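Omission of a single protein chain aside, the complex is shown with its protein chains in their original locations.
Every chain is named by a letter (A, B and C) in the order it is written, and numbering of its residues begins at 1.
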Amino acid sequence: MSRISYIEDQVSWEEEFSFFCPVKVRFSETDMFGHLNNTIPFIYFEQARIEFFRDLGFMDEWIKPSSENMIVVADLQCDFLKQVYFNEQLRIYVKAGKIGNSSVDIHYMGKNEKDTTCFVGRGSIVQISKKTGKAAPWSAEWKEILENKLRESR
Amino acid sequence: MSRISYIEDQVSWEEEFSFFCPVKVRFSETDMFGHLNNTIPFIYFEQARIEFFRDLGFMDEWIKPSSENMIVVADLQCDFLKQVYFNEQLRIYVKAGKIGNSSVDIHYMGKNEKDTTCFVGRGSIVQISKKTGKAAPWSAEWKEILENKLRESR
Amino acid sequence: MSRISYIEDQVSWEEEFSFFCPVKVRFSETDMFGHLNNTIPFIYFEQARIEFFRDLGFMDEWIKPSSENMIVVADLQCDFLKQVYFNEQLRIYVKAGKIGNSSVDIHYMGKNEKDTTCFVGRGSIVQISKKTGKAAPWSAEWKEILENKLRESR
Partner (left out) sequence: MSRISYIEDQVSWEEEFSFFCPVKVRFSETDMFGHLNNTIPFIYFEQARIEFFRDLGFMDEWIKPSSENMIVVADLQCDFLKQVYFNEQLRIYVKAGKIGNSSVDIHYMGKNEKDTTCFVGRGSIVQISKKTGKAAPWSAEWKEILENKLRESR
């Protein structure tokens, strides 16, 4: 799987995941070719990412009306490795990657019940100020939380 | 089509429509049976309803942050008369039905390029106060706009 | 709640449900008003209906390529009783209603974690022949399964 630019070594890349979110493939998520439509893993990524940030305590802060900051997605990508079908029970894994001043790279992996990796992905999210719309640096506390997560997984 | 409770006489019911919104069936909107998934007409209804209220001048008011009121959907229903397939070009018709103090019944009809009616529907929307969440009566001006629409179509 | 035509008495109507399917409201399912978009309960209904038919043993038959029959949705309706928000954990209840020769009415109820009913609905599904597209009567065996379900719930 060396063709995927954000994965150096797949075995160690996979081992670094521990947090996951279960999802079940809905009928409405299949398309006329009988497969999971290829736009749906991005919906799963979003759901799993939100659970991940909720687990870190960030999400509750961002959705407060009084919060100065929010997050935006800067980019997203997905590599489709194996077809997924209606009613499959998937685990969507999430981990933090490279941490910037106001951004963090998030990596994703979707596994089926046979533990086969069906799709992988990544994308950068950026904390921005609600007022200015500009990048808002992580607080020291939050940066440490992210860095601890990253260390733990390695 | 007498089985549909909100349609007394289909010919005259259909003739009362004039406003419509064009939509094209997307690949992601089909399902593994090759048909338009049955949840999608409700997305089309929403889009067409919004265009309809935009045309009346109501929508721009509701989405203003300063607006005191907004709308909610009280109920929705759809009768599926003919299968719809990928890439079909549909017209989603909208008209006002029964007008209440703070609500209005909206009727819908989806026609394909052969002018065949593929699905029909209706649903009541209610204007509510953003503060209290309670029903907010139509202004005299808006009620007249709605009643004129209703008259015009008959 | 007498305004809902398919519910005679809400207490007994609610008590007749036992089968349910858990769903969690996704971020992508909210809209700019911060609510669950009103097209989404129909996606939940579909998912729960499929689980219900899977539980009865019907679904596995219908999705076999060798199966002579499939199902289509004849109509769908939903009454929205209470706003639903991001991340709520819902239970989508399903029960069989009136049974026809080749059709069955399906009723739905969505409850939140406080056991409040957020939306209710119903819709008829029809078994059709894949070849002819015409209604295909229930086998005696399947009709009995449906009737037993109906009896059990009362």
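Assume a residue touches a chain if its C-beta (ideal position, glycine included) is under 8 Å from a C-beta of that chain, and two chains touch if they have at least 3 such contacts.
The model shown is predicted, which means the values in this text are computed figures rather than measured ones.
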item: Chains in view that touch the one left out, judged over the entire complex; value: A, B, C
item: Residue in contact with the excluded chain [from B:S28, B:Q83 or B:N112]; value: B:S28
item: Selected residue (touches chain absent from view) among B:I43, B:A96, B:M109 or B:I128; value: B:I43
item: Residue touching the undisplayed chain, where the options are A:E16, A:D79 or A:E147; value: A:D79
item: Absent-chain contact - pick from C:Q10, C:T30 or C:S129; value: C:T30
item: Touch list for chain C against the chain that is not drawn; value: 27-28, 30-34, 37, 39, 86
item: Residues of chain B (touch criterion as defined above) contacting the omitted chain; value: 24, 26-28, 43, 46-47, 50, 54, 63, 86-87
item: Residue ranges of chain A at the interface with the undisplayed chain; value: 4-5, 32-33, 35, 37-39, 42-43, 46, 70, 72-80, 83
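Going forward, only the chains that are shown with their structure count from here on.
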item: Centrality ranking, top chain (CA atoms only); value: C
item: Most distant chain from chain A by Cα centroid; value: B
item: Cα superposition angle of chain A on its copy chain B, in degrees to the nearest 5; value: 180
item: Interchain centroid distance [CA atoms averaged], chain A/chain C, Å; value: 32
item: Chain centre separation (chain A, chain B; CA means) in Å; value: 36
item: Shared interface positions of chain A, touching two or more other chains; value: 27-28, 86
